[in-house]
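Note that one protein chain is taken out, while the other chains of the complex remain in position.
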Amino acid sequence: MRLGVGSQLRRNLITLLVLAVVYSVIAMFVTNSYYQLILTLVPVWALFGVSWNILSGYGGQLSFGHAAFFGIGAYTVTLGMVYWSLSPWLGIPLGMVIGGLAALAIGMPTFRLRGHYFALSMLAYPLAILYVLQYLGFQEVSMPMHREHAAAFMEFSQPRVYTLIAVGLLVAGVVISLVIENSRFGLALLAIRQNELAAEAAGINARLWKMRSLVVSGMMAAVAGGFYARVLLVVTPDSVFGMLVSAQAVVVTLFGGVASVWGPVIGAAILVPLAETLQAELGTYLPGIQGVVYGVAIIAIMLLSPDGLFWTIRDRWFTRTAAAPIPDVGSAPPSPRRAALRTDRPLLEVENVSRTFGGLKAVSDVSFSITEGEILGIIGPNGAGKTTLFNVLNGVLPPDEGSARLAGQEMLGRKTFEVCRMGVGRTFQVVRSFPRLPVLDNVIVGAYGAGLADREATASAVRALRQVGLADQSGVAAGQLTNKQLRLMELARALAGHPRLLLLDETLAGLGREECDEMLTALARLREEGLTICIIEHTMHAMMRLADRFVVLDHGRVLATGLPRAIVEDASVIEAYLGKKWLARQNA
Amino acid sequence: MDLEILIENVLNAVTAGITIGAIYGLMCIGLGLIFGIMRIVNFAQGELLMLGMFASLYLVTGGKILAFLGPYWGPFIGAICAAPIVFAGGALLHRFLISRVSGLRTVGSLDEGHFGQLIVTLGISLILQNGGQIVFGSTPVAVRTPLSSEAYLIGPIYGGATVFLNKAKLVAFFVAILVAIVLYLTLEYTRLGKALRAAADNPTAATYMGIDVDRAYRIAFGLGSGITAIAGGLMATYISFGPFVGFDYVIIMYSGVVLGGMGSILGAFWGGLTVGFVQQFSALILPPQLQNAAIFVVFLMIVLLRPQGLFGRSAERA
Partner (left out) sequence: MLEVRNLSVAYGGLRALADVTLSVAEGRFVTIVGPNGAGKSTLFKTISGVVPPASGAISFAGENLLAHRPSDRAHLGIAHVPEGRQVFKTLTVQENLEMGAYPKAGRTKWAHTLERIHTLFPILAERASQLAGTLSGGEQQMLAIARGLACAPRLLMLDEPSMGLAPSVADLIFERISQIHREDGLTILLVEQRVAEALERSDHGYVLETGHIVLEGPYAALLTDDRVRRSYLGLTDA
């Protein structure tokens, strides 16, 4: 559990409890059996939406096939009852387990895909199962009735009991989702959703977290499906594996508010009664009105309020202006890795690195070294290969040739998050923040990535913010920061992982004179604290003041290395920047 | 004896594969224009197919508009005439809904706007499917032509093997090929076609050239819709359909386009043809319900193993 979220979590849990009690009380007073059914179905679909939200909302992995898990739960319970007289009290947990296993089986191949390919492929699974079931003859399966021991088979003459069970299941699901949301699990998922590459650079093993979220999501969806079968008593392949089922998870969550546990609840509470009532009233003249309602709802929300109702309402009426207090973590001891080691040993040795990119040799036989505690500036005209070099060092691209050693350990060819764990922090040219989360949370991602436990992670993040001078903005939502503050925050995120080496990519771009000075002061201070920095920049006047040494790249090759004053007088450098004729003219 | 039957089955599967495959190929060209070239993920493509079927049905039977052409030619001309109707529908969809989540607006964003496209087109798909159920009813219908129950007989060859060439499917085959050729020529050689390809290749540079990229995308989307609709109208002559028929073909279409390689119209056609073949051959060994499951397996294997397809011009991999 992240530090400092306690009060927010408590608030959410209390809200949840209150809502659950109110809802249950209302259910007691409803007598019409059809409305009772609707009251039972709303929490079921909400639970399904909550499960989808874990994978696709928090994690951003859009799945169009969640009916697979829903249906697995439904059929496990139903077939369990029919063939083995297995009570749903056992059948639902069993369905949950099978759902989890299915998630593992589905996740392993499918997570190799991204984006729309992932979404479309997820679509294939429930439909394949649907066709197989139809082939096997399971057109319609009804659950047998049990007169004796009815309760043992989750059979109640009072429909209200089902409602209570449904609410109970939803409460459990929401609690799980809240726990995830407020722990490193949730933060890792949000980081992956926002920018998987930057998350990996901050040390997060994206593949592992995506798989975990799929398993949890699948298990929860299976529970929803299992209970759904119990309530409806009859399952057909289409009613639990069909496209409309998968669509309902998507629509309910997106409509209500994606990436928030309340979103699916709100969405289900509004859309399910609406669709069901319309279906009941107008179903004979307008069959399929349900699907039309969902379709219109989802289009309307995407065009008008793409993040969903919850966020729109919250942003408009509940913007928090005051900065939340920083959690008290006491004075944390300095990180062991950064105990000042100001030797003159090289920290990073790059040897003969080459990399082709887009048909060109973007990086060609590049060698240089950085000593500990030094600030090295990498400069060169546009297109010189500087960012590609960083991408190779960082693990985003493997090299064609060459090696790079960090304190003696080879770092090329590893996965990005592994390089981060070795002690390399990186910032990117375009800052990616989580605009709705407070600054502190944005920075904690970096600490989690480095593998720190909750308390240390928060302490580390707080310290990083102090180092860059953003401590007073800790509680402000990142979307409200200025450009300079965003860059400082990104710097803090990289620092929170206790790196030994910082790779900064155009940190000063677009900053005004004063803002630039502030960044420079912050960077100089970091060097004093023992950090080694390698920075790509174009803003030459700033680099002149900051860097100890320069490496000049041109067309992928090292043109010159040396002290700043020498470099700007160097003929080959002038030629690279200003052109041969300029140089000739000056010398003539 | 068994060998003869096997040969007969195989030969019939081959001819069915070619004829049906050509229609699938046309269907995939429609999606290829939208997904392969414009990189718009359109989840509602199956519904455009369905609309083509119903448009053809109403043109031929309901409105009696084409009744004068008689039952032999009517359905096929109806299929072609369905195109402008669905073209207009597709263009409208693009203008008001899809352009908001694609084109210049989303160039350079992390996922090129695919999330929004998937969701919005999912909504469109739901509305069209269920709305279709309201408007058209759910009784299966077809655009009957007497040709669908007549066939040319080739053979007997190799003993007793006879190949049946269903006449309706044969005519549909030729129509499909014809339309595909016309489209290809339009894209390759006309100023409009080149402008469409340029706008899809590089929308920013196309704007510098003076091409209205939004309008180009709209036309391309309409074309893609119309072409798929023709395929639908042709399919209507030999299958019976209802408002939910589109969904069965979405995965077939995506399989075909991805197999043929993104960005290639010819590729989309060959991809569709191949998928049609696979489906007809799988009918030899698999029962009908599992044929579609087989297509899913094929789709998964393609995106996992060879996402650049057979003729692809770019690799879209994780």
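In this document, chain identifiers A and B correspond to the written order of the chains, with residue numbering beginning at 1 in each.
In the analysis below, contacts are C-beta pairs under 8 Å (C-beta built on N, C-alpha and C of every residue); 3 or more make two chains touch, one makes a residue touch a chain.
Quick caveat, the model's predicted, so the values are computed rather than measured.
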{"item": "Listed residues B:I134, B:A198, B:L266 or B:L304, member touching the removed chain", "value": "B:A198"}
{"item": "Candidates A:P306, A:P381, A:G413 or A:G469 - the one touching the absent chain", "value": "A:P381"}
{"item": "Option touching the unshown chain, where B:A161, B:V213, B:L234 or B:L273 are the choices", "value": "B:V213"}
{"item": "Residue of A:V430, A:A453 or A:L563 in touch with the missing chain, whole complex considered", "value": "A:V430"}
{"item": "Chain A residues touching the omitted chain (full complex)", "value": "360, 381-383, 430, 483, 486, 506, 509-510, 512, 538-544, 555, 568, 574, 577-586"}
{"item": "For chain B, the residues touching the chain missing from this view", "value": "191, 194-195, 197-198, 201-202, 204-213, 263, 313"}
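To be clear about the criterion, only the chains that are shown with their structure count from here on.
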{"item": "Centre distance in Å when chain A and chain B are each reduced to the mean of their C-alpha atoms", "value": "36"}
{"item": "Chain B-touching residues of chain A, taken from the complex the two chains share", "value": "62, 64, 109, 112-117, 119-121, 123-125, 127-128, 131-132, 134-135, 195, 243-244, 247, 250-251, 254, 285-292, 294-299, 302-303, 306"}
{"item": "Complex interface listing, chain B residues touching chain A", "value": "41, 43, 97, 100-101, 110-111, 114-120, 122-134, 138, 243, 247, 250-251, 254, 287, 289-290, 292-293, 296-297, 299-300, 303-304, 307, 316, 318"}
